[in-house]
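Before any comments, here is the structure.
One protein chain omitted, others in place.
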Amino acid sequence: MPIWEGGCPMTEPILELSGVHTFIAQHHILQGVDMAVLPGRATVLLGRNGAGKSTTMRTVMGLTPASKGGIRLDGEDITKARPYEVAQAGVGFVPEDQAVIYSLSVEENFRLAMLNENDDSWKRMDTIFELFPALKKFWRSKAGVLSGGQKQMLAIARAFVGDHKLLLIDEPSKGLAPIVVDQLIDSLNHIAGHTTIILVEQNFHMASHVGSEYFILDDGHVVHQGLMEALVDDHELKQKYLGIA
Amino acid sequence: MTSQTASLAGGEKPALDMKQVAFWVVAGGIWLLPLIWIDPTIYMVLTVAGVAMGMLLFLTAVGLTIIFGLMDVLNLAHGAFFAWGAYVGFTILGALNGLGWVETGTLAQSILSVAISLAVALVVGGLWGLVVERLIISKIYGDHLKQILITVGASMIMAEIIKVIWGPNQEVMLVPAAFTGSYDIADVVINKFRVAAIVVGAAVYTGVMAVLLKTKLGIIIRAGVENREVVQALGYNITRIFTGVFAAGAALAAVGGSMWGIFREQINPAMGEENLIFALIVVIIGGMGSVTGSFLSAMMVGLAFNYVAFLMPKLALGVNILIMAIILLIRPWGLLGKE
Partner (left out) sequence: MDASNQTLTPVESQRLAFERGRYTRPTFLVQLALVAILIACPLMFQSFRVMDVVVKIMIFAVAVASYDIIIGYTGIISFAHGMFFGLGAYAVGLVAYYSGSPHYYHILLGLLLAVAMAMVLAVVIAFFSLRVKAIFFAMMTLAVAEFAHILGYQWSSLTMGEDGVSFKMPGIMNVNWADGTILGIPLNGRLVTYYVILVISVLLFIGIVRFVRSPVGRVLKSIRDNEQRATALGYRIFRYRMLSTVFGSTIAAICGGLFAMWLNYVNPDTVLGIPLMLNILLMVIVGGLGTIYGGIVGAAFINIAETWLPDLQKVASKLFPGNEVMQRLTERWVLYFGILYVLVVLFFPKGVMGSLRDMATRRKAQAMRRD
């Protein structure tokens, strides 16, 4: 198990990947990913395009199954689990594109996200409306008529509805205006308390304001990890793996 | 529901798309064209016949279109479910006739006979659908070529089993007494069973739309048609839903077959193939995955077939194939399908 810079783990990791390899067709995308994510905080996956960040999340979710290696959620082996089983185990996933169902209304999109439509889910809706008031306005409209930014908000808001213990979010800030990104940062920080978040983000501003820990992926495996506050000042590392001056 | 969400009842609704409306008005107008050549009374008769035929085509097409839209499966065995429904109905009606319910029955007995035969057809169709899906279809998700080949094979097998059980010849289907004959409304002769077909078809359409639009299952199915992966990632066991949808589609096709048998007053082992061609035409024109699309295009195909059959009998089927070819050229995803 990797040792964190500046501290040792006091709690069991909520998600553990050991030696995970994933192929997409003949492409060897993940080439031995080892990762341990601790609960109750936001972790960011960083790295260049094609490094394997999205694939890591999809592999955890079971959408692109791992060919080798192990994945444990809260100690339970989910390597061979089907996507719906992973979801039912408490993992939420917001994919990079096409998360929202265009032909359903906003309301129906939310109902879809509620595995059990009960009072708890609807109470969470109240919180969601506080965080994303625009969604109230389009409640009955088909999700397809929303603007790009609104669709993205819907996708993320929808993820909050299910009471997940782990939330995997893939590039939420893509295509969003800076104001909206800040809104997003606030809402993510709001739930980071009781939901563990793993974020894939190219936008370093967002990554550094939401995440408390990071993993840098390159060429299909983890090349660096640690606390976000340390990374912010490490210009050499940022330049080398993220291309940020 | 909290008060907050309750107050959302009056949320924003998207404006009507004028271009779409114009399109449908024009399309509707085309169906009045035959009046140029056909006498209005006969036109009415043909229209009723066309709508009735359309309803029955819809019963087969609806399963086919949802199965394709949701599961991305090309099920060419659908016609076989249709044929099975007809033959099962034939046996049931024959048995009920022994009780005197069919050819010499009262109105209540007639309705019940039809209802019972439809119910049994529904169950048999559903069972066949279950078997075919579990044994065969689930092994070939995603491979269109194999699906085409295998479902054709399955269709062959099912048709042969019909021949084993019932013999290879055409059989006469009994029509319950209350449904024989016709109504005469202002010189327009309307066959009674056609009315029944329209009622059943409309009921099925309403039922299916109700499930799709109002229930949670409907939301899941509609979402799955658009994006299977997201639905899985949200925690739904899509495989079980697939099986259920397939079986339901097969069951509806069987009901369609049972009705069609009475409609045409005869059944034969090849009726499944004929029906499949029609169903495919309907589904392609209407758009794969769209129930309303199938409904409208089924009406269209039924009407076109009846009008043309009256004017130029040899072209009747050809006209529908022509329409399908045109749609495939200018709008391959059909009238209401997704692009």
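Which chain is which? They are A and B, in the order written, and residues in each are numbered from 1.
By our rule, contacts are C-beta pairs under 8 Å (C-beta built on N, C-alpha and C of every residue); 3 or more make two chains touch, one makes a residue touch a chain.
None of these values were measured; they are calculated from a predicted model.
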| item | value |
| --- | --- |
| In the full complex, displayed partners of the excluded chain | B |
| Identified contact with the non-displayed chain, of B:V51, B:I150 or B:I267 | B:I150 |
| Per the touch definition above, residue among B:G100, B:G167 or B:G207 touching the missing chain | B:G167 |
| Hidden partner chain, residues of chain B it touches | 74, 136, 139-140, 144-146, 148-150, 152-154, 156-157, 160-161, 163-165, 167, 273, 277, 280-281, 284, 314-315, 317-318, 321, 324-325, 328-329, 332 |
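Note that in this section only the chains that are shown with their structure count from here on.
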| item | value |
| --- | --- |
| Chain A and chain B: spacing of chain centres that average the CA atoms, whole Å | 43 |
| Parts of chain A lying in touch with chain B, wherever the complex brings them together | 61, 63, 82-84, 87-88, 93, 95, 98-99, 101-104, 107-108, 111-113, 115, 117, 122-123, 125-126, 129, 136-142, 145, 162 |
| Partner chain A, residues of chain B touching it in the complex | 1-2, 4-5, 8, 11-14, 216, 219-220, 222-223, 225-227, 229-238, 338 |
